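Only one protein chain is missing from this complex, and each of the others stays in its spot.
So, subunit A:
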Amino acid sequence: MKFKRQRQTGETNGRTDRKMQVVVVLCYFLSSLLAVWAAPAADEVKFLPGLQKQPSFKHFSGYLNVANGKHLHYWFVESQKDPSSDPLVLWLNGGPGCSSLDGLLTEHGPYLIQDDGATLQYNPYSWNKIANVLYLESPAGVGFSYSDDKNYVTNDTEVSMNNYLALKEFFRLFPEFSKNKLFLTGESYGGIYIPTLAERVMEDSALNLQGIAVGNGMSSYEMNDNSLVYFAYYHGLLGGNLWSTLQAFCCSDGKCNFYSTKNQNCSAAIAEVQVIVYSSGLNIYNLYAPCPGGVQRLSIEKGQMVIRDLGNSFINHQSTQLWSQKLRGLASLHLSVRLDPPCTNSTPSSLYLNNQYVKTALHISPKALDWAICSSEVNLNYGRLYMDVRQQYLKLLSALKYRVLVYNGDVDMACNFMGDEWFVESLQQQVEVQRRPWIYDDLDGRQVGGFVKEFDNIAFLTVKGSGHMVPSDKPIAAFAMFSRFIKRQPY
């Protein structure tokens, strides 16, 4: 009705209409102009403390607002090469409940935190040398991300939805990147985050998804547990007696079930394995590295309860379930609980990020909690809904167009290479190129980076001598791998 009347009065108000048209066109023109340069100026980091010289690329820090009053903190570093044409790479660290700023400040970001907790040094092997990288602190409750209602109980489905919404929000704020190739990458529990997010992203034709990469990822709890026992034995950690016991009580017909055994003797032997792997002083993230801070799965430091266990291993064992129950109980009693990944010194990052000048520079909301590498609240209350991500990978692969990379530092015990290798094999994709060494050039000349086996659209790749945090342990190899991955070059 309204429309009709306007049409009727149109002739008499012709001039006003034309004026309106001009205004509309102008508005449209202006808004399209804005759309081209729409990076949120308020979020731009103008001066980052700790750097001797401010970077030549642009970087932004702020919040992506998603459903139900949740505000996810992001830190976005534009490419040092050609931001307009280089791919956009999302990076998620794992946990569940750990911050992706650990990836930025200690793995492959453009500036890495130094031991003093105040200085940043430029990283010559930064992934933003060739890509725009978006570091997202997810879910709410992690790092500087928060929720208005302070409810930090969440689960895999909610997380993948909010990550998707955050990505959409990012492109609303930065529409100039919506045409760029998009890669989703992550590490550790990112093995669940990334494929479950990709499953949503691939349905959205507005997002230019090209592929995913997962480093030392959790792909299957069962394979992760079962392989770890082999890994530990053949890396000389268990000894013959324990191995014989494991073989006798956990295995039959050459198949071992260390993951969900009902046999009490097997469970007891697995408990011994767990003590050796997690509590004997070894660094589970890198078998051949020392363990900063020493190992204790649970301790009280300066009145604070410190948990050093992310709860990802042997979750089916009664002893593990009792343990996590106990942790939750203790955590609810303690005023202050901290969750640190074992053998990880997060003090420099914490000192830096909780510095008031840094927080101001990064536009951190006063509503955000103090920054910690992992959130015990998120981790202890997290709903693990996926025991493996087989369906997600198969769905991605059936689209026949995404490049998928599963890479593993081969001396990590948190998500050991063999479990992920088994997982990739279990997808039963056609082998395209048989397992082979892949090589790269480092300062000492040509080196074997590790091994790679390529299937149709998915590759499994090891990084030789690297632990869980591949870009920290083997930055040159990691950069070569990343570069070949996003450029669709042979490994």
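Here is the rule we go by: a contact is a pair of C-beta atoms (placed from the backbone, for glycine too) under 8 Å apart; a residue touches a chain by one contact, two chains touch by 3 or more; residues count from 1.
In the analysis below, contacts and distances are computed from a predicted model.
A.B. asks: The complex lacks one chain in this depiction; which UniProt name from "Cyclin-H", "Glutamyl-tRNA(Gln) amidotransferase subunit A, mitochondrial", "Sialidase-1" or "Heat shock protein-like protein 70" does that chain carry?
C.D. replies: "Sialidase-1"
A.B. asks: Among A:Val153, A:Leu322 or A:Ile439, which residue is in contact with the omitted chain in the full complex?
C.D. replies: Residue touching the absent chain, from the options given: A:Ile439.
A.B. asks: Need a quick check: the contact residues on subunit A for the chain that isn't drawn.
C.D. replies: 403, 430-434, 436-441, 446, 454, 484, 488-491
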